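A short worksheet on the structure shown next.
A single protein chain has been omitted; all remaining protein chains appear in their positions.
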Amino acid sequence: MIISVSGGKGGTGKSTVTVNIAILLAQKYSLVLADLDVEDPNDHILLSVKPENREPINIMLPFVDYKKCIKCRACGNVCDTGAMLLSPEGIPYVIPRLCSGCRTCYYVCPTKAIEEGKRTIGYTYLTNVDMDGISFKLVSGKLIEGEEHTPPAVIAAKERALNIDAEIHLIDTSAGTSNTVATALDNSKIVLAVTEPTPLGLHDLELILKLTSLMKIKTFIVINRAGIGPEDDHVKLSRQYRSEIIARIPYSRDVVESYIKGKPIVLYKKDSKISQIFYDIVNYLEEVVNDD
Amino acid sequence: MVNEMKVAFATEEKNGLDSIVSTKFGRAAYFVIVELDNDKKIKDNYIIVNPGGEARSGAAIKAVQKLLEEKVAVVVAGAFGPNALVALDEMNIKHIVLSGVKVSEALGQITDKL
Partner (left out) sequence: MMIEIAVASGKGGVGKSTVSTSIAIYLSRRKRNVVAIDADADAANFHLILGEDRWDWKKSYSDSMIAKIIEEKCIKCGNCLGKCSYKAIYIDERGNYRINPILCEGCLTCTLVCPVRGAIVREKVESGKLYRVNTKYGFPLISASLNPGRPNSGKLVTEEKELAKEIAEDDSIIIIDSAAGIGCQVVSSLAGANMVILVAEPTPASFNAIKRVHVLTKHFMQPVALVINKYDINLQMSDTLEDFAQENNIDLLGKIPYDESIPKSMASRVPVIELFPNSPAAKALINISAKVEYIIDNWHEWFIGHRPKKPEPYKPIIIKPMS
């Protein structure tokens, strides 16, 4: 069962929601948490663990065997991204920064002069999380600073997570609705869209709802920092996209304190109002899942 | 014939030698190509569409590829990005930073650098 937590705007509290839900679900089910915010993963920070078991994320880079190359120019002609520059004689020069690893040059070369090289664009990590008797695994993906091509990193981290047998895979996506998020959400059974009652939050909520509606994934809405602004338009969107608002988490100093303590609030202050809301979210999710 | 050369000027318009040199290179709409004789006088000029103009990424590479096809020796534009520089330098095409004036005027300003 794959559940994803997404939230259009950065800083909405998506990771906080994800981490707290992970802990509660892990009390009952075997769980893998996948942090697919590959440009800036931070679930490990909220869980106070150090990422371990690093593995490289590689994408294909063409390596030209100049002895086999007959200078037919096919590779340069088919390259969409400009990664293959041809000299006047037809000799290919490769610019790795521009290569997205599509392999078209590899397949088009008539003499198999292009070999499948690789280059590392990031790393995935697999870390065991053990907090207060609750255990689960955290898989994170991180792009090397300066790398821009996110989908391969998201796919690699997602695969590493899905290859681990577990009853629940909980995915923390990145902010926005670009291909990074879409790639992360692909194949999810349920999406929790985290938003906040501000115009930016509303705007990004609409983008997420459009995306999940396009991808035909059932979506529920969680309003974080409830109370800092009006929600009427959020409610309208909820109706328009038939995505129920299942929780409202008020702004609370407790959550801020839990950041500083490095312990998610459901462990740090089990009896707080906020923790109760997270319990309710998890109960609701369980009901929905069992209904199917 | 040794000192004849072709100079390309990036531009957004199709006004021949009156076209204003563009601030862009990779995504400039056109190149005005000027053929110079041994004495650096204009022998001929024509305009080509820059294939980089439509490119989603790596536009400068496509532009350089076209200039190579046209056997251009020098290119003039207002700015050259990282991809443009690496491609031009590798392919031994000289680049000159200049924009905002007509091609004819630009040519006058750069003749001593050719």
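Order of writing sets the labels: A and B. Residues in every chain begin at 1.
The rule is short, and it goes like this: a residue touches a chain if its C-beta (ideal position, glycine included) is under 8 Å from a C-beta of that chain, and two chains touch if they have at least 3 such contacts.
Just so it is clear, the structure is predicted and the values come from calculations on it, not from any experiment.
The chain that is not displayed touches the following shown chains in the complete assembly: A, B.
Touch with the chain omitted from the figure is made, among A:Val17, A:Ile57, A:Val94 or A:Val266, by A:Val94.
For the chain missing from the display, the contacting residue among A:Asp80, A:Asp254 or A:Glu286 is A:Asp80, taking the whole complex into account. From the set A:Arg73, A:Arg103 or A:Lys189, the residue in touch with the chain omitted from the display is A:Arg103, counting the whole complex.
The chain omitted from view is touched by exactly one of A:Val5, A:Val32, A:Leu46 or A:Met60, namely A:Met60. Within the complete assembly, residues 23-24, 27, 54-57, 59, 78-79, 81-83, 85-87, 89-90 of subunit B touch the chain that is not shown. One chain of the complex is left out; on subunit A, the residues touching it are 9-11, 40, 59-60, 63-64, 66, 78, 80, 85, 91, 93-98, 100-104, 107-108, 145-146, 148, 151-152, 155, 175-179, 182-183, 186, 197-200, 203-204, 207, 210-211, 214-215, 228-229.
Please note the rule applied: only the chains that are shown with their structure count from here on.
In terms of their C-alpha centroids, the spacing between subunit A and subunit B amounts to 43 Å. By the touch criterion stated above, subunit A contacts subunit B in their complex at residues 76, 79-83, 85-88, 93, 95, 97-98. Of all residues in subunit B, those touching subunit A in their complex are 55-62, 64-65, 68, 71, 82-83, 86-87, 90-91.
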